[in-house]
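Take this structure, written in structure tokens, and hold onto it; I'll ask about it next.
The complex appears here without one of its protein chains, the remainder shown in place.
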Amino acid sequence: MSQTIVPQKTYVLVFLGLIALTILTTGVAFIDLGPFNTVAALAIAFAKMLLVVLFFMGVKYSGGLVRIVLVAGFFWLALLIAFTMSDYRTRSWITPPAAWSSSAPPTHP
Amino acid sequence: MSTATLEPQPRVHTQRNYLNADYGWKSWLFTVDHKRIALLYMISVTFFFIIGGSFAVLMRIHLTEPQGALVQPETYNKLFTLHGVVMIFFFLIPSIPAVLGNFLVPLMVGARDLAFPKLNLLSWYIYITGGLFTLYSAIAGGVDTGWTFYTPYSSTYSNTQVTAVAIGVFITGFSSILTGLNFIVTIHKMRAPGLTWFRMPLFLWAMYATSIIMVLGTPVLAITLFLLALEHLFHVGIFSPALGGDPLLFQHLFWFYSHPAVYIMILPAMGVVSEIIPCFARKRIFGYKVICFSSVAIAVLGFLVWGHHMFVTGQSIYAGLIFSLLSFLVAIPSAIKVFNWTATLYKGSISYEAPMLYALGFIGLFTMGGLTGLFLASLATDVHLNGTYFIVAHFHYIMVGGAVMGYLGGIHFWWPKITGRMYPNAWAALAAAIVFVGFNLTFFPQFILGYLGMPRRYAFYPAEFQVLNVMSSAGATVLGVGYLIPLIYLMWSMRYGPLAEPNPWGATGLEWTTSSPPPTENFAEIPVVTQEAYAYAPEEAAGD
Amino acid sequence: MQSLPFQPEQASTIAKSVDQLYFFLTAVTLFFTALIFSIIFYFMIRYRRRSPDERPKAIEGSFPLEVLWTVIPTLIVAVIFVWGSTLYFRNSEPPRGSMEIFVTGKQWMWKVEHPEGQREINEMHVPLGRPVKLTMTSEDVIHDFFVPAFRVKKDVLPGRYTSLWFQATKVGTFHLFCAQYCGAFHAGMIGSIVVQEPDEYERWLAGGTTGESMEQAGEKVFQQTGCPSCHMADGTGLGPSLLGVYGHPVKLTSGETVTADDAYLRECILQPALRRVFGYKPLMTSFQGQLTEEQLNNVIAYIRALGNTPPPPPKQEVKP
Partner (left out) sequence: MTDSEAHAQDAGLVHQFENLEQQQEADFLGIWVFLVTEIMFFGGLFASYAIYRWLYFAAFEAGSHILNAEIGAANTMVLLGSSLTMALSVRSAQTGNRRALVFFLIATMILGAIFLGVKAYEYDQKFVEHVVPSLDWAPEGEVLARLAPGGLGHAQLYFFFYFAMTGVHALHMIIGEGLLLWLVLRARKDAFTTHYFAPVEVVGLYWHFVDIVWIFLFPLLYLIGGRY
């Protein structure tokens, strides 16, 4: 429970920052950066999320346990995405590397 | 504790406790006392266990003959589906956390109640609502997709009550989310003065690890079943191959929760055994910190291994390699626990009341169950064994041999604390022996059936598998009898059982310092903890 | 190793090596179960409670012991992992020159198609001693092609190809099961694999032909659906020429190259926009739902046959 009372000015500043980032991400989307469009969009969204989490949700002023809980949440989501993606990304590598290929002659007894 | 004489003594606990504090159905259905909510859960969980168990008996009778002895194939499919859904979501997942956990976590932590008592009651009502949806689906025609609900069969081709069951399980998921949330906050914020993390009983560590899984895993099942219900209703969804969707994605999302769910089922039983073994060996647990960390390690590693359910589904062989390696690693903490329990018995003073018999039975059967898991973690043998009765035998060894034995052990261990009554130890020992024998006779033949290649979920099978199936069915009847006996003598003990002292087994732990049954506010004064957990040894017991 | 009473027949090249790993695992299981049971029984008798107020000394634990029973299980598990994975990877790819059979799973039956034109339901004749590659797909739900005697199993998915291979080492008839729940008569979706001596197989193949081979059937579908209007043989059409394509690398608009195997060809027919060939405009519409699995298999067999005629001279680049 954040005891510290944040001045209103900080909240308004954070809000303006969020608005600016929204305009930025929309603007960037109109420039063709190829694959970097996605990276930029995610980076800006992450920055906006940090602003909201640190200031509006007061994680900046609250204890370590809350931060661990939050980081654990995102980490578990990353686990789900990473492991599922690992299946889809490597599914097309059907032929195993040469070293693994069946060295045994096909008609061994 | 000599075996109590059996003639009924109509004495009743006179001093005020949570049972005689209030009467009438309102005092039960609107209670916020964690102990009464635990009893509500105990009754409803037993009710679902009887339903799931009866489905199992029907299946085993049906399988005594190769062409099926009892029901039509479609009905058999509904039987094994509802047996799976009811047993897993309505008995195994809630049983120890919601019954024993709800009753004991505040007592062991030294608090008056859980952090959010109203949420706890809401969790029971959510559980009952989910149960009603599932019962409705059973009555209104049943569901025949298997408890795994694999698409596209469940989303497009099955015309049974898939939506009703999906909603039922979706709702029940929130019941275990709320229980997990309650435990995490209670264990973090409401420990008694002096009760540091490493003085906590191992049952609390097991509850903490289980709650982590419940909180992090269940929501993914919720969204998956939500998407499944949408796809079943609108015939369009992200799993339908017609749109380019991938049915394997459903399996990924489903097993992301459902494998950690098997650790939700087994970790609490491990916690119960970690309480029973030191008490009846009257010796401090061997390697306390190692068991704490292995509980949390199982909870975390449990999230990284789900791919071993999909080795043969056309999942990428490289992802299979990663999942196989991690599945082997998750077996290590469980092995460590078994060795530590066994080492606890060394140089102990062991007595053989019913809880100890269940705990020892747990160790034996869980060892068998865990080791047969290695067959399924290794890629080459899993290709042969996946989808056969070997799998059925493996998870029943863990679930029935492990989780149910653990639950029964826990019920028998804390029964005096919950009801203030003792039960006839001779009957309890007999029931434990029958359960052990019946269980092995039921499920060991299924390992061989699996190796011979008999696929699971078959309503009729080639004749050469009949002998082993008949053996398994015979075992099932013995197991069924073994489960009925405790139901009888425990109900008898509620009214006629001899009164229990606050600490009949001489166990350590804050729950044994208060009266049996405890008062509504658990403790007159919030206790202060000065000793390590399991302080059975003389010098520590003297409280220097 | 003579067959034990509780062991399925070993009728394929990999059966023996899978069984060796299976017995090693059984040995490990029995050893540790026996170890734990005997230690517990010994402790139960040796350290039973003699008097009610007996108070054993506290034993905190022992670090070396903990290390011991962490390292040993990890080593055993590592051995099993390496053994199992090597065995799996070695057999994950069919040897070159395997015989090809198409299998289509449909709710509660197996449809088998030999390239030479044989069609069978719930039965598959294969020659002894030759590696056989199955290319499988499903017309409705997920099935699973499981032959216990060969120790092979692979799910059969709707919307894509999965494959498995085996090489029979014993003549006879072996069980074929569906091992992934697929509905009411999942238990009835069984069949048999009939392994015959090579000459006997040839006789069966010649005798029972039901008319045109897959390739000829494929050509007919290719013509009727109007594919040649774009895919002209000389490559001047709107679509790429299909001569000499099968099994060779194809350059994509995204710059990558991919080998034109069954899966890629199937994807081009059903989802043409996914991986377009370099130098051609995205005009091809999807044939999803217009071709049955059988017609699809036949068209791909026909394109495979075109694979060994030399391709026309490359077309000059056309800016998409």
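Read from first to last, the chains carry the letters A, B and C; within each, the first residue is number 1.
The definition used in the following text is that contacts are C-beta pairs under 8 Å (C-beta built on N, C-alpha and C of every residue); 3 or more make two chains touch, one makes a residue touch a chain.
Remember, predicted model here, so these are calculated numbers, not experimental data.
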item: Where the missing chain makes contact, among the chains that are shown; value: A, B, C
item: Residue among B:Ala138, B:Ala164 or B:Met190 touching the omitted chain; value: B:Met190
item: Option touching the unshown chain, where B:Leu181, B:Ile277, B:Ile298 or B:Ile350 are the choices; value: B:Leu181
item: Missing-partner contacts on chain B, residue numbers; value: 106, 111-117, 177, 181, 184-186, 188-190, 215-220, 222-224, 226-227, 230, 234-238, 242-246, 249, 253, 256, 521, 526
item: In chain A, positions touching the absent partner; value: 1, 5-6, 8, 11-12, 14-15, 18-19, 22-23, 25-26, 29-34, 37-38, 41-42, 44-45, 48-49, 52-53, 55-57, 62, 65-66, 69-70, 72-74, 76-77, 80-81, 84-85, 88-89
item: Missing-partner contacts on chain C, residue numbers; value: 271-274, 282, 285-286, 288
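Going forward, only the chains that are shown with their structure count from here on.
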item: Interchain centroid distance [CA atoms averaged], chain A/chain B, Å; value: 35
item: Residues of chain B touching at least two other chains; value: 248, 314, 317
item: Sequence positions of chain A contacting 2 or more other chains; value: 94, 96
item: Residues of chain B touching chain C in the complex; value: 73-74, 77, 144-146, 148, 150, 152-153, 156-158, 241-242, 244, 246-248, 281-284, 286-290, 312-314, 317, 320-321, 324-325, 328-329, 331-332, 335-336, 338-340, 342-343, 345-352, 360, 363-364, 367-368, 371-372, 374-375, 377-384, 386-388, 448, 451-453, 455, 457-462, 535-541
item: Interfacial residue positions of chain A with respect to chain B in the complex; value: 65, 72-73, 76, 79-80, 83-84, 86-91, 93-94, 96
item: Touching residues (chain side chain C, partner chain B) in the complex; value: 6-8, 17-18, 21-22, 25, 28-29, 32-33, 36-37, 39-40, 43-44, 47-50, 54-62, 65-66, 69-70, 73-74, 77-78, 80-81, 83-85, 87-89, 91-92, 107, 140-142, 144, 146, 148-149, 151-155, 157-160, 162, 175, 177-188, 190, 271, 288-289
